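What you see is the complex with one protein chain gone and the rest in place.
Read from first to last, the chains carry the letters A and B; within each, the first residue is number 1.
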Amino acid sequence: MDKPNDNWKIWEVFIRSKNGLSHKHVGSLHAPDADMAIKNARDVYTRRSEGISIWVVPSEAVTASSPDEKEPLFTPADDKVYRHPTFYEIPSEIGHM
Amino acid sequence: MNLDLKNYTLFLADNALILGQRLGEWCGHGPVLEQDIALTNISLDHLGQSRMLLQYAAKQVGNGATEDSLAFFRNEGEFRNLLITELPNNDWAYTLAKHFLFDTFNFFQYEFLMNSKDETIQAIARKAIKEIAYHAQFSAEWIIRMGDGTEESHQRVQNAIDELWMYTGEMFVADSSSEAMTKAAVAPDYALLKEQWQEKVSQVLEIATLVKPEEGWMQKGGREGKHTEHMGYILAEMQHLPRTYPTAKW
Partner (left out) sequence: MQIKFVKYPRFIAMGEVQLEKRFQDYLDGENKIEPKDWMPDAYRKTLIRQISQHAHSEVVGMLPEANWISRAPSLRRKVALLAKVQDEAGHGLYLYSAAETLGIDRSELVDDLLSGKAKYSSIFNYPTVSWADMGAIGWLVDGAAIANQVMLCRTSYGPYARAMVRICKEESFHQRQGYEIMLSLANGTAEQKQMAQDALNRWWWPSLMMFGPTDDLSPNSAQSMKWKIKRKSNDELRQEFIDKTVPQAEFLGLTVPDKDLKWNEEKQGYDYGEIDWEEFYNVVKGNGPCNKQRLADRVKAHEAGAWVREAANAYAAKEAKRKADKGQAA
């Protein structure tokens, strides 16, 4: 027999803590539909009045930029090689600069 | 002391207290973490409301009465909650059906109480109404989900509604204290609430593809302190520590 379909899908939760600030990712939760995801988010992530507005997004709907499989993360600096002194080729006879 | 006002305050307080106590039993045992947390929130709402009301009742009683002396040192016959609030949780369908039937009643009741002639009750109602509206929404949505969910959930929630139906009549039959409070415009006219309740309940049951039970024979007694077998166990558990050590402070 098939395993029963009792696993709720996963949603990402974003909360605006007060007007003037943008929604910020706070975590995820499980819910069968958007209505319940919003209610669950309220109960789970705003028990201490942490927010005044909630967004929920099915996690599967989020497209994230992704490093290639083997590419290491540590890229922030790598993106901006021009900041590194070695980016500039200096003839060796000039010596240390 | 106005005995009718005290009795009526206790009626409101005890409904909230016993529901909160019962819902607390779900904590740690819910079908999924998210709903465990949701039910606990509702339980906390009820307990919060009951505390405000018990504090008000204690003030009327005087003689050093407190919310705790009223919660822990009254006997079964002095509790005025509706029978439906003391029924066991059984399964998710039964618990949510119980709450749906009660919450819908409670919503219309508190809608009136927001303009109660009693200022304290009015203030409490204005604070509580947001929570109560949320409870009604929450339980109605679950009734729809279960009714229009799977065959099993449909059957379970239909059975629960059928079994619980005979505990709904008591909501709309006032005792003498409630009646006096209705005359004083402190409390709603309970007979009149019935129409609003019927309409809302019918609407939700229809969306949920559930059958509304026939009127039938109704249980009663809670408002006058005549309870079901379950009430004794609730109090035994709830009251045992303070009663075992009556002089202790916790």
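To be clear about the criterion, contacts are C-beta pairs under 8 Å (C-beta built on N, C-alpha and C of every residue); 3 or more make two chains touch, one makes a residue touch a chain.
In this text the structure is predicted, and so the values were computed from the model without any measurement.
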{"item": "Full-complex contact with the absent chain, from B:H99, B:R156 or B:R223", "value": "B:R156"}
{"item": "Interface with the undisplayed chain - residues on chain A", "value": "4-8, 10, 26-30, 32-33, 36, 44, 47-48, 64-68, 70-74"}
{"item": "Contact footprint on chain B, counting only the chain that is left out", "value": "21, 24-25, 27-37, 40-41, 43-44, 47-48, 50-51, 54, 67-68, 71-72, 91-92, 144-146, 148-150, 152-153, 156, 237-238, 240-242, 245, 247-250"}
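Basically, only the chains that are shown with their structure count from here on.
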{"item": "Footprint of chain A on chain B - complex, ascending", "value": "32-35, 37-38, 41, 138, 141, 145"}
{"item": "In the complex with chain B, residue positions of chain A that touch it", "value": "8, 29-32, 35-36, 39-40, 43-44, 47"}
